[in-house]
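This is the structure, below, for whatever I ask next.
With one protein chain withheld, the remaining protein chains of the complex are depicted in position.
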Amino acid sequence: MHILKTLRVKPWLPAELEPQTNLPSALLNKEKSASTALQFFLAVITVVFLLFTITFLQRTQSFDFQALSGEPWLPFTNANILWQNSAYLLLASISIILAKKFAEQQSLYAIIISLTATTLFTLLFISGQVQVWQQLNQSGFYITTNPANSYYFLLTGVHALHIVGGVLVFMRCIWLFYFNLSYQQLASRLKLCARYWHYLFFIWLFLFCLLTSDADTFKTIALICGF
Amino acid sequence: MTKMENVAIADQVDHSSHPSTFMGKYIWSQDHKVIAIQYSITAIAVGLVALVLSGMMRLQLGFPNEFSFIDPSSYLQFVTMHGMIMVIYLLTALLLGGFGNYLIPLMIGARDMVFPYLNMLSYWTYLLSVTVLISSFLVSGGPTGAGWTLYPPQAILSGTPGADAGILLMLLSLAIFIVAFTMGGLNYVTTILQARTNGMTLMRMPLTLWGIFVATILGLLAFPALLVSAIMMIFDKVIGTSFFMPAILSLGETLDHSGGSPILFQHLFWFFGHPEVYIVALPAFGMVSDVISIHARKNIFGYRMMVWAIIAIGGLSFVVWAHHMYVSGMNPYFGFFFATTTLIIAIPTALKVYNWLLTLWRGNIHLTVPMLFAIGFIFTFTHGGLTGLMLGNVVIDLPLSDTFFVVAHFHMVMGVSPIMVLFAAIYHWFPLLTGRFLNNKLGKFHFWGTFLGTYAIYLPMHYLGFLGVPRRYYAMGDTDFIPESAQSLNAGITVSAIIVGLVQVVFIINVIWSTFKGKKSGRNPWQATSLEWQTAQFPPGHGNWGKKIPQVHRWAYDYSVPNVKDDFIPQNVAPKDVEYLADEKNNNNPREK
Partner (left out) sequence: MTIAIVIILLVIATLLFHFISPWWFTPLASNWQAIDDTINISLWVVGTVFVAVSLFLAFVVFKYRHNKDRRADYQPENSKLEGWLTVVTTIGVAAMLAPGLVVWGEFITVPKNSEIVEVVGQQWHWSYRLPGKDGKLGKTSIKLISEDNPFGLDVNDIYGADDLLVNSNVLHLLIDQPVKAVLRSKDVLHNFAVPQFRVKMDLVPGAVTFVWFTPTKLGRYELLCEELCGIAHFTMRGYIKVDSVSDYQTWLASLPTFTQTLARDTANIEQGKQHYASCVSCHGIDGQGNDAMNAPKLAGLSRWYLHRQLSYFKQKIRGQNNADLYGQQMAAMSALLPDDKAIEDVSAYINSLQSIKSKPVTTGDAIKGKSFYKNCAYCHGEHAQGNFAMNAPKLAGQHAWYLKRQINAYQQGIRGKHPADLYGKQMILMSKSLHDQRAVNDVVSYINSLPSVK
């Protein structure tokens, strides 16, 4: 328990080991800082989705809640299109790692191809999500008709917004690379982007499972959570 | 978070490329010191608006129906805006955006925040949120009058003033504020974790930084709850979903909602709201610890306990939220749990009070203006904390909740106390900003007016609560159980409140006058040990440290170390450079016991 040890130090006593004096390189430190900040940011996002989830689970037990899958006429009993979207996001996550690898190897064409692939798959994911919204609307599952619908639109919407935010940062990164970023800098930025993409991919998988569960599953979860 | 050992930062010289234009220096500045001042000025300006609003509320309460510009709608709007501005746009922004920004890099020996651009963005986003908030005064229907807790359903139904544009602007402004805070907050924690100078271990940091650090983490994890509830309420209002809205009437008309839970909102709100109390309190705890230690010329007593207490309070603050909801109709069995956690949190808080007292004990107390405010803080905080202990004790809350007792309690603990610290901090660090002292005479006048005045407001207010006078009432009218003398008490409170408000004008004048004409302070006027006073250039310039960032050799509390010549040893003085008293020169390190 490193933290506990740190917190038990008596700072008024002379340090047993005078702290090291060699400073890490500026670049390394910057990367480390960005990584720390990203960790905290992911924690913030986790709390957002966690709280949404808790309110959602509580709401699944209200009398007017109609789960979106289970019966044949419900939209996500057959969730093929969502699987397809998941695949896009997975491919985007994979291609962004490849881009980082290629950046380390400094092969420009491979970088360009993999970055394009990432952008493409991410946009496909978002347009796929929009398509699902349209389908829901067309088949009469409006946002206000049922709390399950409200939550579907709300949660996928918030998730999509996070992806869009990621895309903006990603674009800026490409933009900077175009002008003056070194391969090494690009790689370290892409590493963080990749982490963000993976994280959002897992959030998406979680939401996918959550939103397409049927009424019985919710009942079990609610029972376990004690709602 | 895993690697908490001392990590040094590169000496980023490229940062000291100085901006030369006025715009670059003061408007689009990425220098943490300028951003801090921008944050502070904005926060204080909007805080003055809230102060005026509270004055108007007091006029109505003290002299009902005497002032024609206050009707029941505007009264509720004043209540709401006063509360929201004070808690979020003033206290949170000033303590973290202002003091956090100014002090973090200086105290840890960094040249700036690790993400200066993000820092600048954070300020401008904050300014945008303030603008959106203030703009709600101008829209038709005015700002929302839903109370600062914004409880649905009433917050978005037509029986409440500002239920159309007002509430939406409020929620929008909060969402923008949260974005601003997240940008700033990520910066603060990362800077503290990654940019500390050589030798600055976490346990060598001044308590100010510990307070700001833990408060920022609380903010990062708690504000999402407010964001979530704001988004869901906007959906309910604009799109017509039923997250918080059950089947319901509004002024006799049936609405199209069903199944939502208003209590759910309260849980979300207070899951944010209670940590928010500590987001304000912890930086204040930290800063007051440093002020007390420096002006009593004594090390902080029980530094480790103080750090542990800050962490414990921060952790516990996430499991006490429902003590705001004892009479909300939630599952009554929750009462047992939340009463217990609430009273447990009193223990680390009490330890902090003891340690402040024990720091003063056998100290050498200079009764400077910052010290006066710090002593005032200990007094008001003890008072407010103890009444909180009563309210937290679930059954006592039954008669007292929603009465003026609650109002008096949280103003004492969350209004007066942090503001005492803010003033202590402003008087203490003003020389660092300007190289000049604030005027001492005006400062003392300001202290006595504020300290005695606020006590005259809030002590009697508790007794209105005992009587059973409810809060958020525009007028009490004639009632059987409230004697008429209560009205004269209310009038007295109002007079005190007006006086306190006017005394703040003296403070503003003092700040403006002293910035240009104040007595020159010279370098490190309080003879403090912490790094912010040890910069090469004084007041610190762009890049903070000149050519070389400092090397830290000790904790921040080496005051009155026995056998040492001076009564303080700055953190960056190497052991070999410490001057000992002549006759005991041959002693080894005197601190080894």
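Read from first to last, the chains carry the letters A and B; within each, the first residue is number 1.
The rule we apply is simple: a contact is a pair of C-beta atoms (placed from the backbone, for glycine too) under 8 Å apart; a residue touches a chain by one contact, two chains touch by 3 or more.
The structure presented is a predicted model; accordingly, all values stated were derived computationally and were not measured.
Trainee: Among B:442, B:489 or B:506, choose the residue that contacts the chain missing from this document, as touch is defined above.
Mentor: Touches the omitted chain: B:489.
Trainee: Who touches the missing chain here, B:135, B:154 or B:440?
Mentor: Checking each option in B:135, B:154 or B:440, the one touching the absent chain turns out to be B:154.
Trainee: Could you list which residues of subunit B touch the chain missing from the display?
Mentor: Residues 64-68, 71-73, 76, 145-147, 151, 153-154, 157-161, 246-254, 259-263, 296-299, 301-305, 327-329, 332-333, 335-336, 339-340, 343-344, 346-347, 350-351, 353-355, 357-358, 360-367, 372, 375-376, 378-379, 382-383, 386-387, 389-390, 393-396, 398-399, 401-403, 452, 455, 459-460, 463-464, 466-468, 470-477, 479-481, 483, 485-486, 489, 557, 559-562, 567, 591 of subunit B touch the chain absent from view.
Keep this in mind: only the chains that are shown with their structure count from here on.
Trainee: Using Cα averages as centroids, what's the distance between subunit A and subunit B in whole Å?
Mentor: Whole-Å distance between the two chain centres: 32.
Trainee: Of all residues in subunit B, which touch subunit A in the complex?
Mentor: Subunit B residues touching subunit A: 1-12, 14, 114-115, 182, 185-187, 189-191, 193-195, 198-199, 201-204, 217, 220-221, 224-225, 227-228, 231-232, 235, 239-243, 256, 258-261, 264, 268, 271, 299, 303-304, 307-308, 311, 551-555, 557-558, 575, 589, 591-592.
Trainee: Residue numbers of subunit A touching subunit B in their complex, please.
Mentor: 2-3, 6-15, 18-21, 23-26, 28-30, 32-33, 36-37, 39-41, 43-44, 47-48, 51-52, 55, 58-59, 62-65, 143-144, 147, 150, 154, 158
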